[in-house]
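A single protein chain has been removed from this complex, and every other one stays in its place.
And now, subunit A:
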């Protein structure tokens, strides 16, 4: 049984969610027309998620486990609103921030400072909120004096540190993390983990996708195992990892 607080309503409700991808084989009007004339199929469908029910409460840290193609990232994208479910419904309460792709909104020709503002705004922060947290973001990223340098001159490590730092400092109630914790060197990863623990301790909800089982068992209390779009386990993280290891792709 998931631990949902008796007093507070849940943060995320996933109810009977199904997601089917339609893979189109035609890329233009012409191809569509030719395929239609030849009575070939213009698309095939692929069931990415089927009948998923999850309720997540306040200050829960949940790990979404599964092998490649199990539908983890799809589920995370559905919760973030990037994708829409084909059936069922998803409801969220509060601000959702996604650490889904580090640096998706970064522009190489802009300085680090400008990128911080741009990305924080993309993640839903207002100017005042960014102003208030700017120093904290720069300090966490360890970029220091290079903050006014164009991002294209950054090393890849600097780039991800800054991007991650922006994302983790956004004002949020629900944090979605997809495979991005594998960034930076060991000391920085350690720092990120500490920060994430702080976020959970502050009563925020964490929804994390990762193949790094060691880190997941460290950060999360509850695990959900997906296999080929079906939910096969929902419970304590230790048992979830055991279930995952016993299952096949």
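Note that a contact is a pair of C-beta atoms (placed from the backbone, for glycine too) under 8 Å apart; a residue touches a chain by one contact, two chains touch by 3 or more; residues count from 1.
The rule is simple: contacts and distances are computed from a predicted model.
A.B. asks: UniProt names the one chain left off this complex as which of "Transport permease protein", "Fe-S cluster assembly protein SufD", "Apulose-4-phosphate transketolase subunit B" or "Cytochrome c oxidase subunit 3"?
C.D. replies: The record names the chain that does not appear here as "Transport permease protein".
A.B. asks: Kindly state which of the options A:25, A:40, A:127 or A:245 is in contact with the chain not pictured.
C.D. replies: Of all options in A:25, A:40, A:127 or A:245, contact with the hidden chain holds for A:127.
A.B. asks: Check each of A:96, A:166, A:196 or A:209 against the chain that is not shown and name the one that touches it.
C.D. replies: Final answer for the missing-chain contact: A:96.
A.B. asks: Determine and list the subunit A residues touching the chain excluded from the picture.
C.D. replies: 1-2, 4, 9-10, 13, 15, 21-22, 24, 27-30, 53, 55, 77-84, 89-93, 96, 98, 100-101, 104-105, 107, 109-110, 114, 117-118, 121-123, 126-127
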